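Data first, discussion second: the structure below is written as structure tokens.
Missing here is one protein chain; the remaining ones are kept as they sit in the complex.
We call the chains A, B and C, going by the order they appear; numbering starts again at 1 in every chain.
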Amino acid sequence: MASWVSDSLIEPWQLIAEQQAAQNIEGQYGATASFIGSMRDFSDRTDIKKMVLEHYPAMTSRYLEKLEDTARQRWPLLNCLIVHRVGEVHPGDAIVVIACWSAHRRAALDACDWLIEELKYKAPFWKKEFTDDGGHWVSGNTDGH
Amino acid sequence: MASWVSDSLIEPWQLIAEQQAAQNIEGQYGATASFIGSMRDFSDRTDIKKMVLEHYPAMTSRYLEKLEDTARQRWPLLNCLIVHRVGEVHPGDAIVVIACWSAHRRAALDACDWLIEELKYKAPFWKKEFTDDGGHWVSGNTDGH
Amino acid sequence: MLSSNFKLAETINQMSIQVKFFASLREKLGQSDMELTAATTAQDAWNQATQNKPVPDNLLVAINLDYAKLDTPLQDGDEVAFFPPVTGG
Partner (left out) sequence: MLSSNFKLAETINQMSIQVKFFASLREKLGQSDMELTAATTAQDAWNQATQNKPVPDNLLVAINLDYAKLDTPLQDGDEVAFFPPVTGG
């Protein structure tokens, strides 16, 4: 179980593979569900050049740990990973990585789905998009988007 | 979009990373959802040493392609990957890899969840587990397990 | 002339139906592939191929790589497969 923020580029598949290798649960997990959120070059605006992610560091740490704890209380997870980018990101860069390991598939799939929804609506991160016209704060997340 | 069976060890995160790199959709996808099914060393039986996966090759190819087509009709997916092991697998080995890419998260998450459920109930693969007592055909998949 | 017509009729009536068994069913029956020269339905193919063994609970049937039913009619060139519930993923 681990959660952290990163202020530099992350390699989602490598992070997940490393987390999987770091825990001695081989032969126990039958299911790994993951979600990666990446930066697109368009949103309500087109031609987005970069994005800056601000957060509330002390609250973020506390919130991500609480999220993992709650997920592990609700589902029989063997392992869990949450990594979120902050700072400057570019189109194609990963913004968030979530992975859940469990014996059976329903726990990993449902926990992963729940984690990204919770994180989207409550974790204290804010995105500012930059186009050639300057910066614009993203106003809010919408359902499933 | 790609689906195939492999008769040798697969590296899930590497396969997903390669599929992602192979398609020129960077900046378009905001969401990647994946599911990996791995072999456990226990089921109804304990101490499983290995498993042999049999399939119906011509039907498998056709079925997996149809699955992907159906998923792409139901959800706005940018890319999709399904890889399934056959032959001899050992505890910890990946058995199935599913990944879905979409602009927004709900499509990727829901399509991935749907694909693994459909595949579990309909794709013509069969598992035979081997313990020190010999081989036993797995009798059926159960809900979310 | 008569004998040539008789041969033609024989050729027309002769079908080729491929029958396949998989997994536990293949092992129990001790056979994986066979060819029938005539069969009206999947059930008929099963009866001929297994010498009228009872149909197992949960038997799955595919005709030409798509799921089908035991009463689905067969045509010349069809491939019919019988197998137990699938356990992939």
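Just so it is clear, a contact is a pair of C-beta atoms (placed from the backbone, for glycine too) under 8 Å apart; a residue touches a chain by one contact, two chains touch by 3 or more.
Small disclaimer: the values here were computed from a predicted structure and weren't measured.
For the omitted chain, the shown partners it touches in the full complex are A. In the complete complex, the residue from A:1, A:25 or A:138 that touches the missing chain is A:138. Of the options A:33, A:53, A:77 or A:100, the residue whose C-beta touches the omitted chain is A:53. In the full complex, chain A touches the hidden chain at residues 37, 53-56, 58-59, 62-63, 84, 95-96, 116, 119-128, 137-141.
Please note the rule applied: only the chains that are shown with their structure count from here on.
The chain with its CA mean position farthest from that of chain C is A. With each centre defined as the average position of its C-alpha atoms, the distance from chain A to chain C rounds to 51 Å.
Chain geometry summary: the mean Cα position of chain A and that of chain B are 23 Å apart. In chain C, 89 are the positions where the chain touches two or more neighbouring chains simultaneously. Looking at chain B, residues 37, 116, 120 sit in touch with two or more other chains.
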